[in-house]
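Note that one protein chain is taken out, while the other chains of the complex remain in position.
Coming up: chain A.
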Amino acid sequence: MAASGGRLLYRCPQSKAVDAVRWLRPISAFDRFIAAAVHDTDTDTDTCSSAVEIHSVNLSFNPENPDHSRPLLHLRSSWPSPSRISSLRTSETRQKHLDGGRECVSVGEDGRVNLVSIAEMRLDHRLVHDSQGLVSYTAARWGSQAEFATGGFGFGLQWWDQRKPGGLVSQFKGWLYLEHAIDYPPLMSHKEGYPNNKVGGSSGTVFAWDLRRQQEPILLSGVGPTGTGQSTSESEVWEVQYDIHTQSSSTSAASSTKILPVMMCSEDGILAVIEQGEAPIELLAEDCAINSFDIDPQNPSDVVCCLEWETIGILLRQRRAISAYS
């Protein structure tokens, strides 16, 4: 456990690789759960070694005496997976099944874009697009009920609309990179793509696109083709999310065209909040890669992350006086 600048990090060693972590929607006010995609290298290879685990989080957090509050991850259930998990998402609804609800966008390096839905104990999928391997996708994210964005190898981001024939609506221009993660702000006015690896270097770069100006990527972090920009991390950016906890420096964010603060994690162990035109706020600088993180939607001050060295980290930021309890 370490504390600095009003932040508190708990490290929970897991004895197996943790590939992704997510907060789960709580069942009651006192229970908090996280889901983790794990991979155990110690088990025999012919048995299942990957799983999704659900842990309850016991943060008897006492701001008066933080050293004596003991966080505990308690394994509640484990679901074996036939192969190693590359991406993990949690449903925003409390229903047990996704029935009648949203579909999952599934993209692959084989160039297929599928919509997967769960119907009566089986998975249905609908092929939206097949690039026959000419384009490979590595990230996807819903934007609205009908629209979603995909990213992969290339110079931009694809914007899809299910209502349009063929689905593909437009390509957003960027620089050469690989995209690992995409997120949308709570307000649907902007969207963001998270690339890195510009030509000739591998500086971690985060872009934002305004839906109304698709051909003008906005550089949030990293060095652009003109050599300008502020770099938070020089390595791969693994995940990005809009950070609703960090107060935007422009107070009237709703009316301004400024992009909300964004949290990112990287291969060189940085967890930071970046904002257009502002100096980045570094939350963590670890000795190993931070492969994934998730901001708790119920308590946006709390962040769960997974570290390369078989550890789940829980970062508690100082809660804002009023908003935390409202």
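General remarks:
Note that in this section a contact is a pair of C-beta atoms (placed from the backbone, for glycine too) under 8 Å apart; a residue touches a chain by one contact, two chains touch by 3 or more; residues count from 1.
Here, contacts and distances are computed from a predicted model.
Only one of "ERF1 methyltransferase catalytic subunit MTQ2", "Putative exosome complex component RRP41", "DNA replication complex GINS protein PSF3" or "Nuclear pore complex protein Nup85" fits the UniProt record of the hidden chain, and that name is "Nuclear pore complex protein Nup85".
Among A:E103, A:D161, A:D210 or A:E308, only A:E308 touches the chain that is left out of the view. Considering the complete assembly, chain A touches the hidden chain via residues 13, 15-17, 41-46, 84, 86, 109-111, 131-136, 138, 152-156, 171, 175-176, 178, 199, 202, 235-236, 267-268, 287-289, 308-310.
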